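Please find one structure pasted underneath; my questions will follow.
Note that one protein chain is taken out, while the other chains of the complex remain in position.
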Amino acid sequence: MNKKQKNMSWQSLSSIIYPAIFGIVVFVMWQGGLLNILLHTDTNTLPSPSRINSIIMDNQAKIFLNLKATVIVALVGLLFGSLIGYGIAIVAAQYRKWGAGGITLASAFNAVPIVALAPVMNNLTKHISSSVDFRSMLAKTLVVMIVCIAGMSVNAYRGLTELKPFSEDLMKTYAAGNFTVFKKLLLPNSIPYVFTALRISLPGSIISALVTEYFSEKVIGIGRQIRENIVTAQFATAWAYIIISCLLGIVLYVLLLLVESVVMKNRNRK
Amino acid sequence: MAQIKKKKNSSTMVTLLWTLAFFLIWELIAFWVESSASIRSPEKVLPHFWKIVAVAFDGKTINGTDTAIQLVWLNAKVTLIRSAQGFVIGASIGFLLAILMSLSQIIKKIAFPYLMIIQMIPILGMAPILLSFTGDIDSSRIIIAAILTFYPVATNTLAGMEAVEKEKHELMYSYAANKWQLYTKTLIPASIPYFFTGLKVSAPLAITASILVDTLQGGIGLGCLLSQSLKGAMTRYVFWLIVVISAAIGILSYLLMGLLEDAISSHKKAERACKR
Partner (left out) sequence: MDTANTETEILMSDIGMKFNSGPDEVTALTSVSLDIKKGEFVSLVGPSGCGKTTLLRIIADLLNPTSGTINIGGESTKQARLDGKYGMVFQSPVLYEWRNVVKNIELPLEIMGVPKNERLERAEEMLEMVGLKDFGNSYPGQLSGGMQQRVGIARALVIQPEILLMDEPFSALDEFTRERLHEDLLNIWRRTNKTIVFVTHNISESVFLSDKICVLSPHPGRLSAVVDVDFERPRLMDIKSTPEYTSKVFEVRSSFEGV
């Protein structure tokens, strides 16, 4: 092997090795108790990884139940929020004169604190169902949905309107109908923008799900468990849920990237 | 040229009309909620917007000393100051890290995957644990606001520096510019629009963070007041007033970043003036 090639493989290898070394160092410091000294905390507030792991192992059934609640809220909210957002974008792109202003308003919702939405939704759903399970689930999902609508509608609107020059004119010369134009041109053009939106809204949906759980009627979900355990000073258990929530975020994000790489395989994107 | 100006005005008008439509829909739903027989306390579901405004300007005191708007504003001010502190700290750290990452491949390689992970970790969910770390609610509010600010600023600024064309680097190289000149004359100014993109994302986040941490413990702050009003300690309209005010602060913080960007980039102003 010659020098240049060695350089190339070292380049890609080092981007795994360096962070891995860093991660291992932190892990060892954490397990060895050095992190507690550095952060001035006792092993109660920051328990060692092995202890957190044993708690996760001992409470698998309970953790799974809470995990399921959070995942359903986050993903259902993400799905419907994104669909509604895309729908808004289609309408806005169809009537651009009015659409652009509507999109500006939608983007303003991005700036509304989630904490203000959660109690509102709780009140709203109280009259919809008498089942606590259902209505608190619905309230949480609605919050996640609203958080996801804005991101998707803003990005999808760009995907539906920022077309390559003359591509719309080309469609016109084929005398393509509105639906054909959408299917052959607008939809494929908007796909990269949809993924951009999802990359922002996926972590957003998980965060919103966790936060709305703080306010919801029923005590369930990863976020609620973190809070409940902190309030009762069960820090080790709280840490177990925090680790689970991180893993959830990472796994879902990696899944999204995988789907994106499959869908976008044949496009070269900058 | 006059046409472009007209077009710009009309798009402002459209946004304005949409905002009006939003409030109209709000009022319609509020009427429906009010007249619905099955809903016993309509102000808990959705009160009329004008009633919220009326409470804000009502001269009556609600806790013996302050009127509603005085009380909310008092708490909002505290929340704003805390989130501003966290925001400034987070933005500075994010900016510095972006420069470090662009200076050193090793730092970039170490930090990048962890930055990705931080983005996926629900930081807001970690608010309680941070409180147990610091033991001090005030500093944990600031730290969380800083963490949330730091990530969008760092990644966007780095993206801005990496988006600088190869030719600009070659130009600086041909002038035999040193690292300091490369950064101060080319990379940092070029990354300013990206830096502001990061700030626009994180300004409302910093405020959300501060309000959320408030709800974990009593004291002063919009979040604390929110918890109290939910528990029925005062009229329900105070709760609605907080919702409206915090939404307004979030939106205003976003707009403020845009104004700030316009103020420091004189070329944008000149180009706009020319197009008119």
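Worth a mention:
First chain written, first letter: the chains are A and B, and each begins at residue 1.
Simple rule for what comes next: a residue touches a chain if its C-beta (ideal position, glycine included) is under 8 Å from a C-beta of that chain, and two chains touch if they have at least 3 such contacts.
Fair warning: this is a prediction, and the values are worked out from it, not measured in the lab.
Among B:31, B:50 or B:175, the one in contact with the hidden chain is B:175. Contacts to the hidden chain, counted on subunit B, fall at residues 165, 167-168, 170-177, 181, 185-186, 189-190, 192, 265-267, 270-271, 274.
Keep this in mind: only the chains that are shown with their structure count from here on.
Our note on geometry: subunit A versus subunit B, Cα centroid distance of 19 Å, whole angstroms. Remark: subunit A residues 14-15, 18-19, 22-23, 39, 41, 45-46, 97-98, 100-102, 104-105, 108, 110-116, 119-120, 123-124, 126-127, 203, 206-207, 210-211, 214, 222-223, 226-227, 230-231, 235, 238-239, 242, 245-246, 249-250, 252-253 touch subunit B in the complex.
Partner subunit A is touched in their complex by these residues of subunit B: 10-11, 13-19, 22, 36, 38-39, 44-46, 106, 109-114, 116-117, 119-126, 128-129, 131-133, 203-204, 207-208, 211-212, 215-216, 223, 226, 230, 239, 242-243, 246-247, 250-251, 253-254.
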